[in-house]
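One chain of protein is taken out of this complex; the other chains stay put.
Each chain gets a letter, A and B, in the order it is written, and its residues are counted from 1.
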Amino acid sequence: MATQNSRSAARLMLAPAVILLLGWMLVPLTMTLWFSFRKYLPLRGGDQGWVGLDNYVRFVSSSSFWPSVQTTLIIVGGVLVITVVFGVLLALLLDQPMWGQGIVRILVIAPFFVMPTVSALVWKNIFMDPVNGLFAHLWKFFGATPIEWLSQASIQSIVMIVSWQWLPFATLILLTAVQSLDGDQLEASEMDGAKPLQRFGYIILPHLARAITIVVLIQTIFLLSIFAEIFVTTGGAFGTKTLTYLIFQRVLESQNIGLGSAGGIYAVILANIVAIFLMRIVGKNLDA
Amino acid sequence: MGTITLKQVTKSFGDTQVIPPLDLQINDGEFVVFVGPSGCGKSTLLRLIAGLEDVTSGHIEIDGADATNIPPSKRGLSMVFQSYALYPHMSVRKNIAFPLKMAGIEPEIAKKKVEDAAQVLNLTDYLERRPGQLSGGQRQRVAIGRAIVREPEAFLFDEPLSNLDAALRVNMRLEISELHQELATTMIYVTHDQVEAMTMADKIVVLQAGVIEQVGSPLELYSSPANRFVAGFIGSPKMNFIEGETAAKYDAHAIGVRPEHFILSNKQTKDGWEGKVEVSEHLGSDTFFHINAGKQGVLTVRAIGEYALRHGDACWVKPDEDRIHRFDAAGLTLGS
Partner (left out) sequence: MARKITNNRKIINTAAAWGIGLLIFFPILWTILTSFKTEATAIADPPVFLFFDWTMENYSVVQERSNYGRFLWNSIFIAGGSTILGIIVAIPAAWSMAFVPSKRTKDILLWMLSTKMLPAVGVLYPIYLLFIKFGLLDSVLGLTIVLMLINLPIIVWMLYTYFREIPGEILEASRMDGASLKSEILYVLTPMAVPGIASTLLLNFILAWNEAFWTLNLTAAKAAPLTAFIASYSSPEGLFYAKLSAASTMAIAPILVLGWFSQKQLVRGLTFGAVK
């Protein structure tokens, strides 16, 4: 569908984007890979040479590794369950006829546009502060002892904050998917005698399956690397150290570049496993 | 001047060759129609001439100069697309003026040219509108306007009427023919509709599977088709083909008789083929009978509008002996 002329022009015009991204991907990644095989402590003796797989072994065998994996899984899993379940329900509700639908949509979407540091800080202080927070007032009103959210229920608190940020995303995408459902199909199933719950189970949910998969995959990629929410609220204390945060600490706080880089490579591999599934779906869609 | 010469032009997409080596000469001022069934390569051929596709091998000459490697913007040709391809964000005036702007023509001269073209095409009242606010026929005219202001060496039309309704199509057909009379510029016109080809062309190029089956004037193609494909493609309703015993009598593998070249009778005739009317289509001016003539098969026969035969009636048909086309087993026309 094109001439030699336009093909070479196309190659030329594609080049800047490809070169930039290639550089952006390869240069730092190669450096990380290089560092991960070296004992490198910038503040304590600098680059002390080749250590083979030592960093990889030490990263995994350190006492903070498995707890951080666990924390990561709890946060990612918790947020996914909450956002997908409530996202589906909310999408179905918003699809119903009502007054002021546009405004409700806006209200629901708003949290997605709040910058992560703001939402973390607002939740931490104005809502979850054990003395002056709104929740503390509420607990006291009912005669209960206020909870010290970010120390006693730290993971739950972070899951809640992050879910609040990502629920709009899930809802919006699922709503788009719900709206693309063919109304005739639902009417046909109603004529076939399907009850509301059956219609949900046999028609709506299968229709949403693809959108749900996409929400899960995209969110997983973003959630694996959440940073600001933890940085601002607990700074990694009280069992909220995720894999990402652990690597961040190894690199910038304890300045153990070799160890941190090995962790970084683990994180890259983990993200790629999820990414492969996402790309399969996106790629299939591209052919259609 | 607008002579276009194709020399041994081929086109392949990947491993599939859509146009085997092809030669064609288009003379200045000619109205040439490429016609053939869909997928025959006629649009590809047009796009090769336009420069929107590269030839795989061979040469294209415009006015005697090799244009094979010249980009479309510099070939001095204009094209009217099937979808009209108007610029939706520009007014009609700006659409028509676009080629002039690209050629760097001074705004005042361009304005004059656009208005002249609009006059010719009855678009003067619509110059400030956007394409989205126009009817199909008007859009078509804007597309033509955009093509004529360039004063090209040749116009290329890619099935320009296929998105219009039947009545409008007949009108536009006339308008394009008139335009050709007036401008006397070479026009190359692609269509799958043989009626358009017959009515508009000076020269018809019949294509099948990328191969030129025949080149000739409409009447040449009608009266002496080179082969069975052309014979069947040109003319409406289609030519009847009869094989077997009947054809053998004429020393041919198959014979072809156009519906209008039968003598139809409701009384038994000496050497007529006996048949039974299956369907009769009354168009007013004509009547088409579909007659089951036994071993000759079902024949389409054209008669005058008032011919009174009904479903089930017996009748006798006899081909006009002078207008029987004879074909050999390969489908080529046999000489007389």
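As a working rule, a residue touches a chain if its C-beta (ideal position, glycine included) is under 8 Å from a C-beta of that chain, and two chains touch if they have at least 3 such contacts.
A quick note: this is a predicted structure, and the numbers were derived from the prediction, not measured.
> Where does the absent chain touch, in terms of which shown chains it meets?
Counting the whole assembly, the omitted chain is in touch with A, B.
> Which of A:85, A:237 or A:252 sits in contact with the chain that's absent?
Touching the chain that is not displayed is residue A:252.
> For the full complex, which residue in A:28, A:46 or A:201 touches the chain that was left out?
Answer from the full complex: A:28 touches the omitted chain.
> Among A:152, A:254 or A:272, which one is in touch with the chain left out?
Counting the whole complex, the residue in contact with the absent chain is A:272.
> Pick out the residues on subunit B that sit against the missing chain.
Those residues of subunit B that touch the unshown chain are 50-52, 71-74, 77-79, 81-83, 85-90, 98-99, 101-103, 146, 150, 156.
> In the full complex, which residues of subunit A touch the absent chain?
Here the touching residues of subunit A are 1-2, 6-7, 9-11, 13-14, 16-18, 20-21, 24-25, 27-29, 31-32, 35, 90, 93-94, 96-101, 103-127, 132, 134, 137, 140-141, 164, 167-169, 172-173, 176-177, 180, 183, 187, 210-211, 214, 218, 221, 224-225, 227-228, 231-233, 244, 247-248, 251-252, 257, 260-261, 264-265, 267-268, 270-272, 274-275, 278-279, 281-283, 285-287.
Going forward, only the chains that are shown with their structure count from here on.
> What is the distance, in whole Å, between the centres of subunit A and subunit B, each centre taken as the mean of its C-alpha atoms?
Using C-alpha averages as centres, the distance is 59 Å.
> State the interface residues of subunit B toward subunit A in the complex, per the touch definition above.
Residues of subunit B touching subunit A: 51-54, 71-72.
> Show me the residue ranges of subunit A that touch subunit B in the complex, using the header's touch definition.
1-5
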